[in-house]
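Left out: one protein chain. Kept in place: all the others.
Think of it as A, B and C in the order they're written, each chain with its own count starting at 1.
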Amino acid sequence: MSEKLISKQDAAVKLLREMLNIRLVEETMAARYAEQEIRCPVHLSVGQEAAAVGVCQALRVTDRVFSTHRCHAHYLAKGGDLKAMLAEIYGKAAGCTGGRGGSMHLTDLEKGMIASVPIVASAIPLAVGSALADKIDRTDRVSVTFFGDASIEEGVFHESANFASLNKLAVLFVCENNLYSVYTNLQDRQPSRPLTNVAMAHDIHASHTDGNDVEAVLKATLDAVERARSGKGPSFLQLDTYRWREHCGPNFDNDIGYRTVDEYEEWRAKDPIELTRRKLRALNLLSEADEKHMTDEVQREIDAAFEFAKAAPLPDPSQASQFVYA
Amino acid sequence: MSEKLISKQDAAVKLLREMLNIRLVEETMAARYAEQEIRCPVHLSVGQEAAAVGVCQALRVTDRVFSTHRCHAHYLAKGGDLKAMLAEIYGKAAGCTGGRGGSMHLTDLEKGMIASVPIVASAIPLAVGSALADKIDRTDRVSVTFFGDASIEEGVFHESANFASLNKLAVLFVCENNLYSVYTNLQDRQPSRPLTNVAMAHDIHASHTDGNDVEAVLKATLDAVERARSGKGPSFLQLDTYRWREHCGPNFDNDIGYRTVDEYEEWRAKDPIELTRRKLRALNLLSEADEKHMTDEVQREIDAAFEFAKAAPLPDPSQASQFVYA
Amino acid sequence: MSDMRMTNTGDAIREGLTEVAIRNPAVIFLAEGAADPSSVYGTIAGLAKHIGPERIIEMPVAENALTGVAIGAAMMGKRPVISFHRVEFALLAMEQIVNNAAKAHYISCGRHRIPLVIRMVVGRGWGQGPEHSQSLETMFALIPGLKVLMPTYPRDAKGMIISAVEDDNPVMVIEHRWCHYVQGQVPSGYYTEPLDGPNVLREGKDLTIVSTSYMTLEAMRAAEQLERIGCSATVLDMRVIRPLMLDRVFASVAKTGRLITVDTGFRKFGIGAEIVSEVVSNCFDKLKSPPIRIGLPDHPTPSSRGLVPGIYPDAARIVREAGAEMGIAVSKIESAVSELVAQRKGLPVDVPDPFFKGPF
Partner (left out) sequence: MSDMRMTNTGDAIREGLTEVAIRNPAVIFLAEGAADPSSVYGTIAGLAKHIGPERIIEMPVAENALTGVAIGAAMMGKRPVISFHRVEFALLAMEQIVNNAAKAHYISCGRHRIPLVIRMVVGRGWGQGPEHSQSLETMFALIPGLKVLMPTYPRDAKGMIISAVEDDNPVMVIEHRWCHYVQGQVPSGYYTEPLDGPNVLREGKDLTIVSTSYMTLEAMRAAEQLERIGCSATVLDMRVIRPLMLDRVFASVAKTGRLITVDTGFRKFGIGAEIVSEVVSNCFDKLKSPPIRIGLPDHPTPSSRGLVPGIYPDAARIVREAGAEMGIAVSKIESAVSELVAQRKGLPVDVPDPFFKGPF
């Protein structure tokens, strides 16, 4: 086998492993939520793993990611520390923000996970500001802002896009279109037109990709990253995907009436992990044994991290008044 | 001469007279500003009269207009009372808002001049809300929001456009593109692309018209009004025009360096009033005597209104605390 | 109206909104998720059954336009009720609120009226975190032209929300999420509660406690315990913080000579600051000691339940402050505090007390 093929196999398996890791972390979280030891809202990305992984695999550790309330997958895909994430969600002192932010503010500066902000679209201008700093400093760093389909309804998205385009900033506007804002379908919130039209409004390069196809996401991102690094300015990436579980919380909610089981099943059949797994198997790049080994290994790490987080001490109340001012 | 021709002539002369009236009101205001009796900021529309008149001539008195800091022309074009406007700008009790708003809040509810708001883009959602009320009430009224080229940089424009489009509201988004926001050229604030692209982002019908051609503006507006009244939803009208005088105040400011005299002269040559006048003369629809008569009559009314405003009493300070709560 | 039922504040608000919407066809509702399975924590659920779907308008995620659209519709005679799931989201709409909603009546010399209700929910508990748990009432209380309500109990909430909808001014209604669970007797059908200021919940002679929203529940629990240890406290639920009507507070302090304010929001620049300043100005000679202000400390609210103890004022804190002020023996004070702790039956710090019941 040539060097190139090995590395290609490695990269493909890495994509799978990253997605699997995110999936299993969140499925474990969902399973443990009923214990009532995770005492904060959680917005799971189960079903949307390919978007996070495909994008982040195109990035360097020095590139910067900004996220939303639904930030677990982005944090992990960008290399964020799992133990620190779980400890945060368990409200522990060892959490990535010391228990201050909870699940919606995941941050890992060393890994370039700069900020997650739970106010819809509020992190978008931060990413643009980060790119502005890089432009002034003449680095070739890229700033990525992940957001949902509802974010493009917020004015600040447009304000930020206009500024980024005008200044040809190295920003990727990554829109994970999962069709819903909480319980409201896209068609009840926006007129029917390609979402990428919003990029045209600001003269921004746009692409539209199957968000369940991790390789396609990777490819679209690499293209956008290349444009950004070479001074060609920002890109808008529409990634179509689907959130399997409820908007906030660990459960399924296809029974409460805002979406149909049929719709859910249709997207469920496009499971990005299953898709990649099948591809790798068909190409003989992943044996059943490999897969089992991988799954076991990942799950073991996850279980250990959960045990760590559960056992870790709560922060002391006296610390609550720290870090108000620098 | 057939009935039709007469009415056509009347309509054409009316367009001229309306524009001339606005021009002479503002030129008189500019001339009198140095008296320091007009003690409030004024944003003159000299050069932009065709936009206001072309749009408002397509409207019924029951249709509703919302405007900005630069609202004199819209107020007059919609039929607003001149004396009440000048009294307002002179800070007098007889002003259209009793001296409370000054030049940037001109209102004449009877004439459908609903509100002028000096915060950029802030009146746009008001117009959309007005159209929402009309939709609920099933009227065929149209709401018009005038704004400058800078307004489309504000997020609330996009939020409002999305909502109006989604609900197919009878709103006209009228963008008077005079190329500047205060001293900053469009190209320093927005990427280079057709402004109408912002309408495509929200699936809104758009047109692009020479804003110095009052008949073209009228035509584009009639088309948009027809769409709106028949339930086809909002339109975005881009009207290219130019502000001759300084952003705020009575003077010319081509000497201070943010724009060139050449540019100014180029637009000056496209004077919408001169354009219409010449057309009417060429078609023999307006004799020199007619014109002189018209100009004299208009100026006489204006002078009388200025005298009225100047002589009118100031409001009493004790009134300042009224109307805080209904 | 005489027909009373046990209801919680959340349901009482829904009832009030339903009643007034049925009566007045100008009432419309706008919210993100207006008609979704949750319908703003159930507070605007089921309206379509009564008034049809046209007056319940789904809003894209765009709070500034949401507010501006509602103001525009209000100018044209509608009576919009808009709802924010968190007060934080209304921060995006401050320009519309402060300039257009609050000033249109004034600027137009009374010609425009803005009969608009803006509901904003204050979050607390279960790890909400710093951007979902702020109580920013001072921001709105600062602005002339707005009215600002903070209802606590279901009976007030229902009657006041009806009054708010019928008011011709923009009325900000700040609802504490934990108040939604508070139970109380509520008249059925349509009735209004005047927006006329604080409500005296209990009369005492030693001390005046003035509180807002959720803190009223803590104040009432505290007053009960204080009574046991020899301090009889008047408790006033502010209910309306703009226009701020303080006559009942002055009257009470004139009798007791002592004042404690308990804010649901920040202590610093809180509602208590204005109340204390006015009380000092009006009751200077009657005051036996400097008024005490209680409120949130000067930092954001972290997510972890480990960091929360000590942040939110509670009945125990009020008892301790009041007890010290009254010179009650520490042992007595601590026995009262123990009783309060016992009442919570070990409930974690991040969930609401299930036993809060209205006084009605």
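One rule holds in what follows: a contact is a pair of C-beta atoms (placed from the backbone, for glycine too) under 8 Å apart; a residue touches a chain by one contact, two chains touch by 3 or more.
Every value quoted in this text rests on a predicted model; they were computed, and no experiment measured them.
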Just to confirm, in the complete assembly, which displayed chains does the hidden chain contact? A, B, C
Of B:181, B:207 or B:221, the residue that touches the missing chain is B:181
Missing-chain contact among A:13, A:133 or A:285 belongs to A:133
Which one, C:91, C:165, C:201 or C:253, makes contact with the chain that was left out? C:91
Of B:99, B:112, B:125 or B:211, which one is in contact with the hidden chain? B:99
Contacts of chain A with the absent chain, listed as residue ranges: 64, 66, 97-98, 100-101, 105, 107, 109, 114-115, 117, 119, 122, 124-134, 136, 143, 155-156, 159-160, 162-163, 166-167, 322-326
Pick out the residues on chain C that sit against the missing chain. 64, 88, 91-92, 94-95, 98-99, 102-103, 106-107, 129-131, 134, 136, 138-139, 141-142, 144-145, 244, 266, 268-269, 272-274, 276-277, 280-281, 284, 287, 289-293, 298-300, 302
May I ask you to list the residues on chain B that touch the chain which is not drawn? 39-41, 91-93, 95, 98-105, 117-121, 150-151, 153-156, 181-184, 188-190, 256-258, 313-317, 319-321, 324
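Going forward, only the chains that are shown with their structure count from here on.
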Determine, using the mean of C-alpha atoms as each chain's centre, which chain is farthest from chain C. B
For chain A versus chain C, what separation do you get between their C-alpha means, in angstrom? 37
Between chain C and chain B, distance of the C-alpha-averaged centres to the nearest whole Å: 43
On a C-alpha centroid basis, what's the spacing between chain A and chain B, in Å? 47
Please set out, as single numbers or ranges, the residues of chain B touching at least two other chains. 155-156, 159, 162, 166
So chain C residues touching two or more other chains come to 60, 62, 64-65
